[in-house]
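All protein chains but one are shown in place.
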Amino acid sequence: MSNNIDLSVNIAGISFKNPVIMASGTYGFGHEYSEYIDLNTLGGISVKGLTLKERKGNPPPRIAETPAGILNSVGLQNPGVEVFKKHDLPFLKQFDTRVIANIAGNTIEEYCEMAEILGDSEIDAIELNVSCPNVKAGGLAFGTDPLLIEEITSAVKRYCKQPLIVKLSPNVGDIKSMARAAEAAGADCVSLINTILGMAIDIHRKKPVLANNFGGLSGPAVKPVAVRMVYEAAHAVKIPVIGMGGIACGDDAVEFLLAGAAAVMVGTANFINPAVPLDIISGLKEYMKKYRYSNLKDITGKLELN
Amino acid sequence: MSNNIDLSVNIAGISFKNPVIMASGTYGFGHEYSEYIDLNTLGGISVKGLTLKERKGNPPPRIAETPAGILNSVGLQNPGVEVFKKHDLPFLKQFDTRVIANIAGNTIEEYCEMAEILGDSEIDAIELNVSCPNVKAGGLAFGTDPLLIEEITSAVKRYCKQPLIVKLSPNVGDIKSMARAAEAAGADCVSLINTILGMAIDIHRKKPVLANNFGGLSGPAVKPVAVRMVYEAAHAVKIPVIGMGGIACGDDAVEFLLAGAAAVMVGTANFINPAVPLDIISGLKEYMKKYRYSNLKDITGKLELN
Amino acid sequence: MKKVLTEQIADLEKLCDDVYKMTVRSEYVAQNAAPGQFVNVKCGGIEAFLRRPISICDVDRANSTFDIVFQVKGNGTERLSCKCTGEVDIMAPLGKPFEIDDRYKSIVVVGGGIGTFPLLYLLNSSKAEEKTALLGFRTKTSVVLENRFRAAAQHVEIATDDGTYGKQAFVTELLEQRILGQKPDIVYTCGPGIMMRKVAAIAEKNGIPCQVSMEQRMGCGIGACLVCACKTKKGEDDWGFAHVCKDGPVFWSTDICWDQCEDSR
Partner (left out) sequence: MKKVLTEQIADLEKLCDDVYKMTVRSEYVAQNAAPGQFVNVKCGGIEAFLRRPISICDVDRANSTFDIVFQVKGNGTERLSCKCTGEVDIMAPLGKPFEIDDRYKSIVVVGGGIGTFPLLYLLNSSKAEEKTALLGFRTKTSVVLENRFRAAAQHVEIATDDGTYGKQAFVTELLEQRILGQKPDIVYTCGPGIMMRKVAAIAEKNGIPCQVSMEQRMGCGIGACLVCACKTKKGEDDWGFAHVCKDGPVFWSTDICWDQCEDSR
């Protein structure tokens, strides 16, 4: 009986063999980690954020270590969506795992164009990274205004052949309204949290550590904030939620599932231990075995408030 | 020359002998820590958040440990402002250190009444904790809406005999507008960050660890977010800024000063090491000695962006 | 002025499975501690960020050492169980001790699991004429330090949940039987909340004063942060939150509002 543990989950019509998905920007296009772990074991991979044209990214340093976390400011270095489609996607499609294309743009038109370009590709879903500055709205991130989220989601949805995941930014006062806006505009799923805006200062140079001055915080430090936001989002919308932020072991993943996530994403933890997705999967199984759960449905959203 | 280090700072007309102030809610009314450290060495103490009437606080557990941080949900347990004035303030006034009364209310009227009650007391400043739910606005925290911040600040300011510090909540999308609202309404200073809303889950009980379900995150984990917000606030307003969030050593304090803080507050770190304020003060001095600074003005706001 | 102490670890012994006894050299604690008080130990690094409260299990004044006995639960105690040499950073002694008084000629201590050990220090410090220890453990292998209890008390009775050692019974049943025989002047108890509540009820029913040693998650450990709340009675129909680290960990059982104190740690 305890052998009948089914880790599969269906999100927006796509079935994942397990709920452990690699978070965008932390796993490249899978090449590097494929030397350390069998990508067939993964639930899915969300690829490095893609833009319409190649982007060189920000100058270094692009990373700063902080207590139990990191700040990064990669600045979306990527070869552009077309190159990805031609060169990187075929590599990923060798594996039996779901591939999610994480896309970012400066204008709604850019997002739409990318969705269109990806329409005839083999990707399984599109993840809309709305943490980017909206150049038309004077650099305000799309993801910090529910109206902008609605606008961009419904626009992209029209061009989208695959299920659409909207990845929410945590740099907001009310995450619920952001999740609701995405849902109302037709998102099939929301994922969160993206990184929290932060800064680290080199007190000897009297300058920020990051060349870009500001960066996004990720890793264990953000976990309690992420769990709270995932709980709030999952209780604000009916579409599935993918939770992430600081997950480093099976127990962490269980926290997010209980809070309402249908699946989780794992980012920063890979840097310290490339085998961490396997540890998370087996930790999850152990937890389910202990409590005789056979299905993720027995966990997702099962948190009871005190 | 290197002996002439002056750590004093004047904020809104009050002079602090050094910029290291104990953060509200982490130092009680000073009694307990006075057994471990000479309170005369401190720049100041912001007392446990006061309410108009006694508050019993939330049921336990009120604390959860998280990576490099803690969540707390004390729920403002305190004897009420009158009892504080009569029983606790006299104890604190034995010491040569600044005493800041941190106040919290459910309505603007409550805040005003407290400010009035404290008007003829020996406290040196009032710190407005605007992270409380505004019962009239349906429980929305005062501190997450610039209009509410303006309203409450200008109302309290009218009753306030002492300088008014407005303590900002980090649970907002745009901290700059909150700081500006406080300044526009007559605040003499803003302090930040208060705790970040979070949640920790006991996966075995399938319930949040905290009886109150949600709690506020503090400690080293939040430092990069706090430094960023302090930088943003300090560059948005002309009034002085008091920075806090995860400070645990002199170098941490320097980060906040460089980011623009005139002084810092120290909370969670006291729990681990009651001597931490002294360590911070001496760390600060060492830094100043190393770079031959004689005055905090040589540090505050001196961060150069890359 | 009180100080955070950096003391030498004199010994670390694995008592069973996941229970360890650490002996720490500390003149200050040996001289100043009282039964029921605890130490707040830094277990290490940012991984176990907060200090961990552990009761003092016994004090050896002559040798200036004290013992703590702890069970590995999570990150903190895990790290502590690896420190067999070197120093520990502690705040101690903390909290309100058990009330020891000449009035109490006959005492009974009721301990459950890891909660039994602080009662050893109490037995060793009490000058009562008749000392009884009723100790409950899960199973035979978890019965440790029995000899030290036998040396400290005239009567020691042990119960295990599975009957593999001593009586198969709850320790509360031992207490009920004991009281039938002879009513002690006071009952002291430490262990799981549900057990202490039962002990308190039995004592109160029999008109015996009872002290309980409460647990709660802590921040500062000294009464400043107010997180370690314990619901207690205040006057006739009122209640309030006392604090385990400062007002406790030892309380009179009749002061506790058990509805919220049972097992919410």
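Every chain is named by a letter (A, B and C) in the order it is written, and numbering of its residues begins at 1.
The definition used in the following text is that a contact is a pair of C-beta atoms (placed from the backbone, for glycine too) under 8 Å apart; a residue touches a chain by one contact, two chains touch by 3 or more.
Values in this document were obtained by computation on a predicted structure and should not be read as measured data.
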| item | value |
| --- | --- |
| Contact partner of the left-out chain, one of A:Ile5, A:Ile37 or A:Ala184 | A:Ile37 |
| Residue, one of A:Leu50, A:Val74 or A:Ala262, that touches the chain absent here | A:Val74 |
| Sites on chain A contacted by the missing partner chain, in the whole complex | 25-28, 31-33, 35-38, 48, 56-65, 67-70, 72, 74, 77, 211, 219-220, 268, 270-275 |
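The working rule: only the chains that are shown with their structure count from here on.
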| item | value |
| --- | --- |
| Chain occupying the most central position, where position means C-alpha average | B |
| Chain whose average C-alpha position is farthest from chain C's own | A |
| Mean-CA-position distance for chain C and chain A (Å) | 46 |
| Residues of chain A whose C-beta touches two or more other chains | 67-68 |
| Sites on chain C at which at least two other chains make contact | 46 |
